[in-house]
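In what follows, a structure is listed as structure tokens, so that the remarks can point back to it.
Removed from the display is one protein chain of the complex; every other protein chain stays in position.
Think of it as A, B and C in the order they're written, each chain with its own count starting at 1.
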């Protein structure tokens, strides 16, 4: 009815002969339920982007339909569901390709290493999916870690500078895996893992363990790569390690990327939303 | 002398056979001087990343040398200087490739459209350079703009929702150009440009001009692409438009990328520094 | 047992005679369950700070105990629970005062104004509590809104610049209230409220309604204040309106604060966590 009364500007023709790679909505916060190896699922909050391609002959896409798709799948985000959501989006928007990004904190119960005291760790996870002729999904996780500097340890009479770092792994996969597996790979590739709750015996253990395992950012990405490679499940991965150096006001950083996949990448860099006066 | 006394851990051999794509320093703030079409040059502040590749047989890179390179070129950043800085970095670190990213606010004096009252606009610019066998440089700028929604204008008796948006252009180029040229292309591809100072006659002009030129994000990227293409100077570009919708709590977004360059991309996505638990 | 083996440095005496106002943990992400007027409760994610005061004679506080308190109350955050959590913290840390801040996105189902299509809106909420001799709690919410500029409307032949804005209300209260009540007050004090999903008839309605209700930031804070005052439930409040001007690259801003409470403020400004090179 309102289609008769209210003109549909978006569907009007465009004559500039310029197709658009991605158009849609960006920066939507939504409560979600994600799979959890320990408990079946967990509740968290996602930040979503949802795009489609637009052929050259249409003036615009219909933005409200993206929200309708999200509403329909509300509460259920998983590696398995991703393709279904993109198919629905592609169909509803009559597009040749559809893209969805989501980022969310993921929580894991973790025992302190000596006393076994439980604490809750938060890891930022993300998924970036594309569906055109084929389906492509990248899964990623950011793992906070500790690194002790091997150089500082070697050259000093006592002590060694150490710091928090963040290791970011993104990958394509052949068969289902748990995000916890990637976190375990990263946490065994650093001087020490990080905890939310440590009692004194735990703090002693973590301090000594880290000092016994000094690692540069270079060591971290190499070690994580070796372990990922052994899984034989990941045709593409990018590993980044950034350590917030305790003796400097900048970070040390290393990146390794490996691509064993036969297909070209069908992603393009969407710049994260930024607003106003941040430098 | 201290090379004898103090061991050089970074230069010790590594046996894992894993070369590293990028390793270096990230997130360094530095005051810089950049070229300015109006005044010759201007002072601003840059945020730098500086990386090299690391062959598989070395354990680590020498982080302090990156800072020494920056110190040497302090105060002078330009499209022309980029290659020289990367050559110095590559040489000093004995690397096969070197990479530098810099981002800075760039200021332009701009007259209000009717009264001619001067005001200062700030645009975020960035350059990403890589030097391996060949030199590659991407230059980018973010331009704040106004868009009026064509759909809202068409279907409403009066008024039309409009909002601030941000258009981000990144490109490779054949011959030197002024960043001001890209800003002009963007500002002529939107409903209205944005000003820091508008008196009432200017505000009337801007309001009516924007209402006369309603544009979707799709229109913005198409229009900017048409104008960039005419310049015949840019073998690769990516144009993103994001509008902070006034009637929603999310953004509308469009992206177009064109690649006419014969060479493959030698960049890899370095994730911007992020820290801790900002909700 | 480990108290005998492992020294407790934090409990050792300090002789500098300097008490500390607040000491504790900052920036903890935790999944939480909060009260919801529509559904009883909802799941979301909180960002927590937890502090106590420290008398001059102790060297340090016991940081792990804060996490133990959070673990104990995990999953339940509400205005009513706040005092209980602070009492537990105060007791466990043997402190004279305890402080907790939490910030979280809060989700509300909202119907589009004409078609009634449902959509989910996200509002950032926060609570800041202090317990010393008395208990003090500030509750806040940030509401995204639309404003149409009255000046632009009046002076222009047609159209009027409008934009997204954010209204932030913080208050002390006498008796329980729903966060939804504050959101309703704000949403009726602006040119138009904001939605996550609007079909074309809704967009027409919202555009025209906003144009019929032009408001400066000054109008917004005055209007919200009038409505808050009528509730007769809030002895202190601070109302901020910030609009992301569509014709400028900066914001317009207004703030009103009213204090009818007999007690002095027992809060002090804790600076939000910031890291590395943001200007």
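Definition applied: contacts are C-beta pairs under 8 Å (C-beta built on N, C-alpha and C of every residue); 3 or more make two chains touch, one makes a residue touch a chain.
Note that this is a predicted model, so its numbers are computed, not measured.
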| item | value |
| --- | --- |
| Residue in contact with the excluded chain [from A:51, A:82 or A:244] | A:244 |
| Absent-chain contact - pick from A:59, A:172, A:200 or A:238 | A:200 |
| Residue, one of B:16, B:56, B:174 or B:200, that touches the chain absent here | B:200 |
| Missing-chain contacts mapped onto chain B | 2, 6, 8, 28-31, 42-45, 64, 67-68, 71, 74, 105, 107, 117-120, 122, 196-201, 204, 244, 249-251, 275-279 |
| Missing-partner contacts on chain C, residue numbers | 6-7, 9-10, 14, 16, 18, 20-28, 49, 51, 54, 59-61, 63, 122, 142, 150-151, 154-155, 166, 168, 216-219, 221-222, 225-226, 238, 240, 242, 244, 249-257, 268-275, 277, 279 |
| Residues in chain A touching the chain absent from view | 27-29, 45-47, 103-105, 121-122, 144, 146, 148, 151-152, 155-164, 192, 194-196, 198, 200, 203-204, 206-208, 210-211, 244-250, 273, 275-277, 279 |
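Everything that follows uses one rule, which is that only the chains that are shown with their structure count from here on.
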| item | value |
| --- | --- |
| Central chain of the complex, centres being mean CA coordinates | A |
| Longest centre-to-centre distance from chain B, chain (CA-based) | C |
| For chain B paired with chain C, centre-to-centre distance based on mean C-alpha positions, whole Å | 34 |
| Distance from chain B to chain A - Cα centre to Cα centre, in angstrom | 23 |
| Centre-to-centre distance between chain C and chain A (centres being mean Cα positions), rounded to whole Å | 28 |
| Per-residue multi-chain contacts in chain A, two or more chains | 6, 28, 105, 122, 244, 249-251, 275, 277, 279 |
